[in-house]
Structures are given as structure tokens and as C-alpha cells.
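With one protein chain withheld, the remaining protein chains of the complex are depicted in position.
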Amino acid sequence: MRFIKSLAGAAASATLLAAPMTLAETITIATVNNGDMIRMQGLTAEFNALHPDIEVNWVTLEENVLRQRVTTDVATQGGQYDVMTIGTYEVPIWAAQGWLVALDDLPADYDIDDLLPSIRDGLTVDGKLYAAPFYGESSMVMYRTDLFEAAGLEMPAAPSWDFINEAARKLTDKDGEIYGICLRGKAGWGENIAFLTATANSYGARWFDEEWKPQFDSDAWKQTLTMYIDLMQEAGPPGSASNGFNENLALFQTGKCAMWIDATVAASFVTNPKDSQVADKVGFALAPDNGLGKRGNWLWAWSLGIPAGTDSEEAAKKFVAWATSKAYLELVADKEGWANVPPGTRASLYANPEYQKVPFAQMTLDSISSADPKNPTVDPVPYVGVQFVAIPEFQGIATAIGQQFSAALAGQITAEQALQNAQVLAEREMRRAGYPK
Amino acid sequence: MARAITPRQKWTFTLVAWGIGLLIFFPILWTILTSFKTEAQAIADPPVFFAFDWTTENYTTVQERSNYFHHFMNSVIIALGSTLIGLAIAIPAAWSMAFQPARRTKDILMWMLSTKMLPPVGVLVPIYLIFRDVGLLDTRIGLVIVMTLINLPIIIWMLFTYFREIPVDILEAARMDGATLREEIIYILTPMAVPGIASTLLLNVILAWNEAFWTINLTADDAAPLTAFIASYSSPEGLFYAKLSAASTMAIAPILIIGWFSQKQLVRGLTFGAVK
């Protein structure tokens, strides 16, 4: 009987065609299938307890699919979503296009000044906040304290690339399926390019010079890529050319990596005994440097933005304010413990004595505070962004270059060839886009 | 007269065929098995086949996260709706091509098939813009329209090959008796064509059920079918093989079961007139 009813209901709503449902306020939220977002989805009932009149629909997608879907939708004003999960790369560009609703009337208890300055800066255009940070991250070194001890090594609080290289090779035991280091190799501007661009910064490389001329033919890039490929071939896991954040997380959680340099947000997953077999054996250190004054750590914040032209702006704002509020942090802490709250957005969280007990709290805050998107490289650059370049053309160029670097890691081409191709690709696209502007 | 065959030969054929059959089926079996494991057992080395602690926890988790029934109903409506509308348009067309072949019939048929070779990615943005303007984004109607159009050539061709097999003499006889065109279709043609129509229906339900480009790109939540449901289990954080297996099993089970039950029908339909 229930089946028949649903069938009739479905048929009825199908015949309603595209008529927007204006009776009850419904918002559709597009988000990434990351752990913190899935938890947020699980807490929808708590939001509805406060706002029973707002119905929430979730569209949870894998990152690449999500990005393509929301970008297509916002750029064509498709209006399929009321809240979109986007990052610090998209927000300034989209805000400048007028695609996002400014969040300038958040409730007083939201305490906007509590947001970490570097994160807030990245989401602010002309003094207005255009997306609310859900969680913020930098990158750092996560390592296995037990393996380091067994090998007689000690991880400095602020390691150099030389140390990382040496330790990784020493710790590798391929027969025992322990790999010295796991790094991103999967092609994508949010995957290997994020890691390699941040690393290149610490080697003194940059994407463009002040005239927007691509710099992949520089010596610093060659050093970066050669170091990375040699290191991964000698001390990395097999198939690293297709490992992204999630694949490496699984490897680290199952005890296959001695070190992993990646997003600070991973700290709570690798120390969670429910998912991680190495939960009590993880230490943290700052991302490595090369003695040039810049560390290879990035800055990112997954944030909730509201596309301009949504027909449920007020409801969407209520949701965004709720999901990024102090109260939400407390709610998660209450249900899952402090270690599992979405990190890296609020100063008050790091001032909380309860949260300070979490082993990775201080290292996360230090990493986030030390990233400087306005001043990311050793030599001056015309762009903003640590692991990305905040221009619309970046996605396309970086996607293609990410493929080249991934091919080099897979051993299909040499590092030199990959950089040559990268240079050609970047020059081509920049010429097409009409730079220098 | 069947060729003589020794029992030994028969056993050999049986063993080889079963071996190959199980090998081909193995990935599906493995997916189903994995869906009942814990995440740790799912990646265990050496792999465990049956001796693990069977759990339905993955199915619960998947159901908590996404409303399976909602996506399932969307899949049913889109697959069935597009096939039925497709048949309504295709039956007359295939009928006239089979019984009133003109000089250009073959060309028209081939042209229809060639529209199916166009790469969908090339026209996504135009279609997206059109759908936005007429308000068809994320609606079942919109997807039914698209699915109907992309499968129409296949439907027409399958029906055409069936109808051609129907002896024309019967129709001639009916015409002599003064049957009108309508009567011809309803009383003579339809009963003879029903098996063909049934297998066309089956094949197109399968094709529409499994289509994953348009269904993902033109929907958000309201009209999202099972293909979109699967997309949220692809490479999440942490271990996910068991959850992915559970979601996969849920997505393919309905069509697998229908397919198995109707395989005789389907096999006949699949020949596309290749076998006389």
C-alpha cells in the first residue's frame, strides 16, 4: 500500500512539472562527501529542531563531481542549489562576478570577529564576507611515532626537506608494506597541484612572474619536481600516481605510511581509534621548508556560500549561520567529542581548554597562522593564493599540468618533459586568456 | 538429430563453461560479499570469502545517509516513463518503415542511429541552458524527455527488425477483407508484435536505468536517480569499500533481478534481427 501511495505521489509530483514548491521552504545543499560534511548531514534533525519550517535536501557528491556541478549551475544561474560548499579558490572569483550573496547580516551571536583572520581574509571581498567557513585547513607532516622510535629517528617540530627525504628512505620497508612517505599523486588542481605548488613555494619557485609569464622552466621547479619524484619512487607506495587525499588517508589509517604530508583536517581522522589502526601512534610537525623562509603549507577553507538568485535566501542564510556557528562546534563536541569538531575556523575554539587537550590542535593553528596567501612565494608574484592562483584560468591550466606531473610520477615521462609540457600548456592558456592584462 | 556426445565430453564442457561463467560473474559476487563485511575485512589480505562476520551495518549506514527509496523511485519513473513514451513514438514509425518501406527508409534508419553517436558532453551546456530556461532542471519530466530521445533510435531499430519478420501476407489478407489501418494495427499486428515490444521495453529500461551522464548532470535531488546516489559513495574519506559495495548492490540489484527473470525475452530482443 505504501508503495502504491509513493507511486501515486511520485506520479503526481512528476506531473507538477517544474513548478517551484513554494509552500514549505525547502533548501537544497550541495556538499562534498568528506567526513565532516557527512556528519553535518547527519545532524540535520538538530537544525530542524530550531527551524521546523525549513526542509533540507542534501546532494552529497565526490569533490570533482561536486565542483563541476556547482560551477556549471552558478555560472548559468541554473538555480538548483541554495547552499553550495566551495573553497577559498572559488569564493573571491565568484563574489567578483556577483554570483554569491554577501553574508553581511549574520546574527550578532555569530561573532564574525571570532573567525581566524587568515581564513576570513580569504573569503572576504571588498570588506564583505561571501561565504562562511565550515572548516579550515593548512597542511602539515603526520608521522608514526612508533616507527620513528624503532628507527632511532627524531622528528623536529619544524623539519627540513632534507630530513624528510632521509627519514622517508630509512623508514621504507617494502616487504613489510611500510612506505616511508605518502604524498598526493592523483592529477587535479585540488590534489597533486595543491601539494606541489605549496612545496614549490618552499623551494623558491612560483607559477608566474610579475608579468604573468609562466615559470615552469625555472630551476626551482625542476628541483621541486625531481625531489618529489625521486622521493616517491624510492619511498612511496605503489600506484601513488592515482593517490589523492582519500587514498592516502586510507593507507595511513591502515598503517602503511610512516609519514604523510597533507591537510591538517586529516589529524582528527588518523587519531580516531574507530577508523584508524594507528590512532595512538601519530605525531605532528610543521610542513617542511628548504631554508628559504617559506614552508610548504597551504591554506584552504571549505565554506558554505549562497548563490545569487536563490529563491530561499533567508532560509539558506539561517542554515549557513547554524552550520558554521560556535553552537554547532559545541553540538558536535557534545555528540562526538572535541577531537571531531570541524577545525580551523574560530579563534575561540583554540582558546577552549577542552580543545587544547586535543593533540593536534596547536599544530593545526600554527600551520594555519603561518600560511600567507597574499605573500605566498619567495620571489614576488602578481597573484593571491598559496596552493592555487586566484584567477579563473587557473583551474583549467592546473588540471592539465596536474596530468603532466602525474604522468611523470607514473614514470611515463621525465620530470624535465613534464615541466616543459607544463610551460607550453601554461603559455598557451595564458595567451588564449589575453595575459598580461 | 543431435550429434553424439560422450558423457565425458559433456562433463568437460560443463566444467569449462561453469569455470568461465563464475569468472565473469565473480566481480559482482565479490561486490555483494564485500557489502556484508566490515571496512577492515573488506581490504583484508589474504582476502576472506565467506568466513567473516556477516553484517548489514553498511546497508544501514547507506540508508541513513541517502534516501534509497526516493532515488529508486526516480530511477523507476525515468526508466519506465522514457521507455513507454519512446515505444509510443517508435511503434508507428517502425511499423511504417517495416511495411511501407520507401527508397529512403534505410537512410532514415541509419541517420537515426547516427544521432546516438553524438558525444553527450559536447552538447551538455546547450541542453543545460535550454533546461534552465524552460524550468526542466532537476525534474523527472526533463530526464524522461532526454532519456526518450537518446534511446529512441535503438527502440525504433529493434522494433523495425521485429516487424519485418511479421509475414506480410497476413496483412494483405486482412486488407482484402477490408480492415482499416487502425484495425490492422490493433487486431493483427499488435498480438504478433507483443513479444518484440516486450523485449524492446526490457532492453530500454536497462539502458535508461544505467545511463549516468545526463542523469547526474541534469539533476540535484528531486529527480536524482540511483546513478546520482552512487556518485556520493565514490572515493570518500577513509575506508569505503564495504559501503561502496553496499550502495552498488542496492543500485544494481533491481535491474539484475529483472534481467535474470526476463532473460529469455531479452535474449530474443537482443538479436536486432541478426538471426533469421
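The chains carry the letters A and B, assigned in the order they are written, with residues numbered from 1 in each.
Note that a contact is a pair of C-beta atoms (placed from the backbone, for glycine too) under 8 Å apart; a residue touches a chain by one contact, two chains touch by 3 or more.
Here is the rule we go by: contacts and distances are computed from a predicted model.
Within the choices "Tetracyclin repressor-like C-terminal domain-containing protein", "Cysteine desulfurase", "NADH-quinone oxidoreductase subunit H" or "Sugar ABC transporter permease", the name that UniProt assigns to the complex's undisplayed chain is "Sugar ABC transporter permease". Note that the absent chain touches A, B when the full complex is taken as a whole.
Note that of B:V62, B:L136, B:A223 or B:I252, the residue touching the chain absent from this view is B:I252.
In the complete complex, the residue from A:G239, A:G309, A:G337 or A:P436 that touches the missing chain is A:G239.
For chain B, the list of residues touching the undisplayed chain reads 1-3, 5, 9-11, 13-14, 16-18, 20-22, 24-25, 27-28, 30-31, 34, 42-43, 45-47, 89-90, 92-93, 95-97, 99-100, 102, 105-106, 108-127, 129-130, 149-150, 152-154, 156, 172, 181, 206, 209-210, 212-213, 226-227, 230-231, 233-234, 241, 244-245, 248, 251-252, 255-256, 259-260, 263, 266-268, 270-276. Panel shows chain A; residues 64, 68, 71-72, 75-76, 93, 97, 177, 186-188, 237-239, 241-242, 250-251, 254, 256, 392, 395-396, 399-400, 403-404, 406-407, 409-410, 412-413, 421, 424-425, 428, 432 of it touch the chain omitted from the view.
As a convention for this text, only the chains that are shown with their structure count from here on.
A separation of 38 Å divides the Cα centre of chain A from that of chain B. Considering their complex, residues 6-7, 10-11, 13-14, 17-19, 28, 30, 33-35, 38, 41-42, 57-62, 65, 69, 72-73, 76-81, 244-247, 249-250, 253-254, 269, 275, 277 of chain A touch chain B.
Residues of chain B that touch chain A in their complex: 39-40, 43, 64-66, 69, 73-74, 77, 81, 125, 128-129, 132, 134-142, 144, 216-217, 220-222, 224, 228, 231-240.
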